[in-house]
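Take a look at the structure below.
Here the complex is missing a single protein chain, while all its other protein chains stay put.
Take a look at subunit A:
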Amino acid sequence: MKFETNNILLDVNVDSKLSLFKYIASYALSKNIIDDEQKLVDALLEREKEVSTGLQDSFAIPHAKADFIKKPTVIFLKLSQPIQWETFDGKPISNVFALLVPLKYEGTEHLKMISNIATLLLEEEFTELIKNTKNINDLEKSISKAMQGEN
């Protein structure tokens, strides 16, 4: 599994969590990751209901694990304006890692790579880098490295 530069989306203009999820779903449909946008929106919302995926320091990691997801995918979105989210520090979100996983990938190396992104978000060096650049190459390099677990 490789992180694709295409999956870095900058200046995403959404005004709420719901509109962000719709944006992610429409992108996933265009990339043939899913066939049904509404199903993905529902799955992401459902996950938020269990525990908010808002972290701190402007980051959120909405995720869905479902049989209708066709390939494991990480999408990074930088929002043009912060949106409200239930977070640890009470601050809004502007950097989003959307993690989409097919159910049948349970227990595979792909999942390990996706989990690596989540744990790297505990490292200030990684979050500072991601927060402070809009350079696609830099973002791609950092995210790919994070997924390989080189920390």
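Keep this in mind: a contact is a pair of C-beta atoms (placed from the backbone, for glycine too) under 8 Å apart; a residue touches a chain by one contact, two chains touch by 3 or more; residues count from 1.
Basically, contacts and distances are computed from a predicted model.
Quick one: find the hidden chain's UniProt protein name among "Fructose PTS transporter subunit IIB", "Transketolase domain protein", "Xanthine dehydrogenase family protein subunit M" or "Aliphatic amidase regulator".
Spelling it out: the chain absent from the display is recorded in UniProt as "Fructose PTS transporter subunit IIB".
Among A:Val12, A:Ala25, A:Ile61 or A:Ile143, which residue is in contact with the omitted chain in the full complex?
Result: among the candidates, A:Ile61 touches the missing chain.
Who touches the missing chain here, A:Thr53, A:Thr73, A:Asn95 or A:Ser142?
That would be A:Thr53, which touches the missing chain.
One chain isn't shown here. Among A:Leu99, A:Ile130 or A:Ile143, which residue touches it?
Touches the omitted chain: A:Leu99.
Determine and list the subunit A residues touching the chain excluded from the picture.
Those residues of subunit A that touch the unshown chain are 47, 50-53, 55-56, 61, 63-65, 88, 99, 101, 106-107, 111-112, 114-116, 118-119, 121-122.
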